[in-house]
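What you see is the complex with one protein chain gone and the rest in place.
In order of appearance the chains are A and B, and numbering begins at 1 in each one.
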Amino acid sequence: MEPLTWTGALGPVLTPLMMAAVALFLLALVANWGLSLAGAKSGEIAYENGQAVLVSRSPLDYSMMAMKYAILLFLACCLAYIVAGMAIPDPRTKGIIGTVAGRFAPVWIALLVTFALSIWFKRRLGLYGKLFDSGIGMVGFAIVMFWVFAAIFGGPLDLIVTHDPLNQISGLKNEPPGSVVPNAAEDGYYPYYLLGGDNLARDVFSRMVEGAWEVMKIAPFATLFAFMVGITLGLPAGFYGGRLDTFLSFLANLILAFPVILLFYLLVTPEIVETGIPVYMAAVLFLFPIIFVSVMINSRYYTQPGFRTPVLAVVLVVLGWLYLSLVHQSGTKIDFLPAALSGLDLFDIPGGILVVFVAVMFVNSPTVFRIVRGLTMDIKTRDYVAAAQTRGEGVWYIMLWEILPNARGPLIVDFCLRIGYTTILLGTLGFFGLGLPPESPDWGSTINEGRKLLSIYLHPALPPALSLLSLVLGLNLLADGLREESLRD
Amino acid sequence: MGLFFLRRLGVMILTALCLTFIVFFLTNLYPNLEKLAKTQGNMRMTDAEVTQWLDNRGYLQPMPVKYAQWLGVAPGWTREFQQDGQTVVTGRCLDGAVPAAEAAEAPRFCGILQGDWGYSTVFRDSVASIIGTRLGLTGYLMFWVMLLMVPSALLLGVLAGMREGSRTDRTLSTFAITTTATPEYVSGVILIAVFASSAVGLRWFKGTATAAMENPNFENFFLPVLTIALYGMGYIARMTRASMAEVMTAQYIRTARLKGVSFPNIVMKHALRNALIAPFTVIMLQFPWLLNGVVIVETLFNYKGFGWTLVQAAGNNDIELLLAVSVVSVIVVLVTQLISDIGYVYLNPRISVT
C-alpha cells in the first residue's frame, strides 16, 4: 500500500484554488496598504433609508472586496475538505487532510447543531446568546467547542481516534504523516498513521485527540474548583472587610508571592506525595464546593424550611459521598473507609492526577479570591444591596444571590482566560517532568517529548503544540467576545 | 508617607517569614531529608546510615529550632566527635571539623540576621555567592527582555487602541492574543527549531545561551530574550490597548479633535500619558510573572541564572539555597508591588498614598 498524500485526489482541484485564494489575498493586502499609504480614500457613501450604501467604488474598495472574497474562497475550500472527508470513504482519495477532517465528523455535526440552536434561540439565552452577536466571540467559541467536542467524542466515546494512544506499532517510529500500518488488516488496526508516528511509534493523531480529553478532564474542573474556593473566601472578605479581609488577603498574597514553579516543585515531587500533604490539601480544598453549594441553597430557601431541609439533605449526601470517594484513596495517608465499606468508594483518582489537580487549584484560587474580593467591595455599595439589607436579607443571601450574580460578567471572562492559563500550566508541569505520568498523551507532555527531536522530526511536536495554541487562543477570543458583549449591557 | 512605607515593610517581612517557614517546613519533611542524604552521601545508604548522616549534620533537630538557627536567633548546633584521639567539633557555624578550643571562639549565632545565608549542598559553595552571581545573570537577561518587550508592547498597544475596532486594531490584537496564547516552552522550541537548528538550516542564532553568561552577543542572546519577551508582550499590549481605547473615548480628547488638533498630536500630547498609567502597573506586576518564564527559558537555553538555580535547588532539595531563592523572589514580588503602587500615585495625581 502507498502512504497517504496530504491532499489525495482532491489536491489537484482544491490546492490550486486555495493557493489562488492566498495569492489573491496577499496581492489585495499589498495593494490596500499601498493605496492607503498613497492617500487613497474609499468611495462615496450615500445614505438611503438610514443605511450607508457605497455609490461609487474606489480602487481601495476593490482591494477590500478582493480580500473578502479571497477569504471566502479559502474557507469554501476548507469546507470542501470537511464535506469530502465525511462523504468519501476511501482515505486514498481524500488524502490526509480530508481523512482527518472526516474523522472529526461527529465534532462538525455537534458544532453545527450547537451553532444552529444557539443562533436560533439567541434572544432567550442571555449573555450566552449575546456571544453570537460578536464575530470574535463566535470564532473563539467555535474553537473552544471544537476541542470540547473532540475531547468528549475522542476520549470516553472513542469515536475519532484511530489507534490506542499508548499502543506502539513496530516499524512506525518517527514515520511521516500518512504512513501505512504494516499488517493492519490482520491485527485489526486502522491502516494509516494519519499524522505519523512519534518517537515511540505511537499514533500522533490519536494522541493529539486523547490529549484534548486529558486537558479537558483537568483544566476546566481545576479552574472551576479554584473559583469555588476563591468565591467562598472572596465574598466575605470583600463584604465584611476588616480583620477577616486583612488575614485572607495576607494569605492570598503569600501564595501569590511564591514563584509558581517553586510551588510546583515543592508540592508535586514524589517525596512530598509520600508525606501525604497533597492528599490533605485535597481534603481541605474539596470541602469548599460543598460549603459553597450548601450555603447557597440554605441562604436562598431558609425561609421555607419544608423545602430547604430535604433539598439540602439530598445535596449534602450526594456531594458528601462524592467528596469521600474523591478524598479516600486506599493505600495513601487518607485511607479511612473500612474494607467492608469500600464499595462506597465510587472512584479513585490516580495519584498523579490528583496532585496536579490540587496544585493547579491551589495556585489559581488566590487570584480568583482577589478578583472576587475587589468586585464585592465595589458592588456592596450599590443601591440594590442596600435595598436587600433593608429587606432584612441574611448576609450570605446578599453575597450569593445579590452580589455574585452581578459580578458574573468579569468572573466568566476571567474563567475563560484562566482555563487557558491552566492549560499552559499543565504543560509547564509536563515540561519539568512533574505531575502527570510521562506516557500521558496530554499536550504539555507530548510537546516536551517531541521538542527533543524537533530539529529532525516536526510532526510529533507540532500537532499538540498547535492544538494547545488554538485552544488557548480560542479561550482568549471567547473571553474577549464575552467582555465586549457584557460591557454593552 | 513614612507610615505607609513602614507598614508595607512590616507586611513584607511578615510575608517573607511565613513563606520561608513554609519552604523550610516542606523541604525538611523526612522524605525530602532522606533524598538529600542520599544525593549528598550516596545512593545506597541504609536507613540507619541515613539517620546517622542526618543527625551528624543537625538535620534531625526539631523544626522550629532549625528554623531559628537559620534565622540566626538561636545558637547554631554543634556536635563533638572523637577523631584521632582528640575531640573535634563540627557545627553550623564551623567550617568542617575543628578542635574544641577553636570551636569555642567561633561565633555562636550564624543565620540570616548575621548575614550568613548558609551553604549549598548541591553546588558546594556559599549560598550568598551563588545567589549573587546567578541573580546578576538573570538581571542582565531581564534587562534586555524589558528593553525589547516594553517598548514594542506599548507601541503595539497604542497603535491598536488608537482606533478601536479598526483593521489595524484587529490585526494587532490577534497578534497580541496569539503571543499570550503561546507559552514559552512552545515558542522557545519553535524558535530554536527554525532559527538555530541545522534541519531548517537558517542558523541565524545559537540554540543555547551558555556562552552568553560570559560573552553575550546578539547571536547567542537574542532567542532567549525574544522567547520571554513574546509571551509577556501580548499581555502588556492588550492592557495598553484597553487603556488607550478608553482614553480615546474621553471627553477631553473629543474636545481636542473638535478643536481641530491633528490626530498624531492628540495621541502624542494628550492621550499617551493618561493611557500609560494602567500599563505601568501591569509592567511592574509582570516581574514576578516573568520569573516563571525565566525558569523555563533558562532551562531550555541552558542559561545558568536564577531560574536555573531554582530548578537545581528544588530538584535536589538544597534547603538553604531554596530558602534564599524564596526570600529573593518574595522581595522581588513585594518590591515590584510597592513600586507599582507608588508609580501609580506618581502618574495619577488624583490618588495619594495616604
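FYI, contacts are C-beta pairs under 8 Å (C-beta built on N, C-alpha and C of every residue); 3 or more make two chains touch, one makes a residue touch a chain.
Here is the rule we use: contacts and distances are computed from a predicted model.
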{"item": "Identity of the absent chain, which is to be given by its UniProt protein name, from \"Carbon monoxide dehydrogenase large chain\", \"histidine kinase\", \"Peptide/nickel transport system ATP-binding protein\" or \"Diguanylate cyclase\"", "value": "\"Diguanylate cyclase\""}
{"item": "Sole residue of B:Gln114, B:Thr208 or B:Asn274 that reaches the chain not shown, by the stated touch rule", "value": "B:Thr208"}
{"item": "Option touching the unshown chain, where A:Pro16, A:Pro270, A:Gly320 or A:Pro405 are the choices", "value": "A:Pro270"}
{"item": "Residue in contact with the excluded chain [from A:Thr15, A:Ser36, A:Ser58 or A:Ser455]", "value": "A:Ser455"}
{"item": "Contact partner of the left-out chain, one of A:Lys173, A:Arg300 or A:Arg408", "value": "A:Lys173"}
{"item": "Contact footprint on chain A, counting only the chain that is left out", "value": "166-168, 170, 173-174, 199-201, 269-271, 331, 350, 432-434, 437-439, 451-457"}
{"item": "Touching residues (missing chain, whole complex) on chain B", "value": "34-35, 38-39, 41-45, 49, 122-125, 192, 196-199, 203, 206-208, 210-211, 220, 299-302, 304, 312, 315-316"}
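Assume only the chains that are shown with their structure count from here on.
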{"item": "Geometric centre distance via CA averages, chain B-chain A, whole Å", "value": "29"}
{"item": "Residues of chain B that touch chain A when the two form their complex", "value": "11, 14-15, 18-19, 22-23, 26-27, 29-32, 34-35, 173, 177-178, 180-183, 185-186, 189-190, 192-193, 197-200, 288, 291-292, 295-296, 299, 307, 310-311, 314-315, 317, 322, 325-326, 329-330, 333-334"}
{"item": "Touching residues on chain A, where the partner in the complex is chain B", "value": "250, 253-254, 256-262, 265-267, 269, 271-272, 274-275, 277, 420, 424, 427-428, 431-432, 444, 447-448, 451, 454-456, 458, 461, 465, 468-469, 472-473, 475-477, 480"}
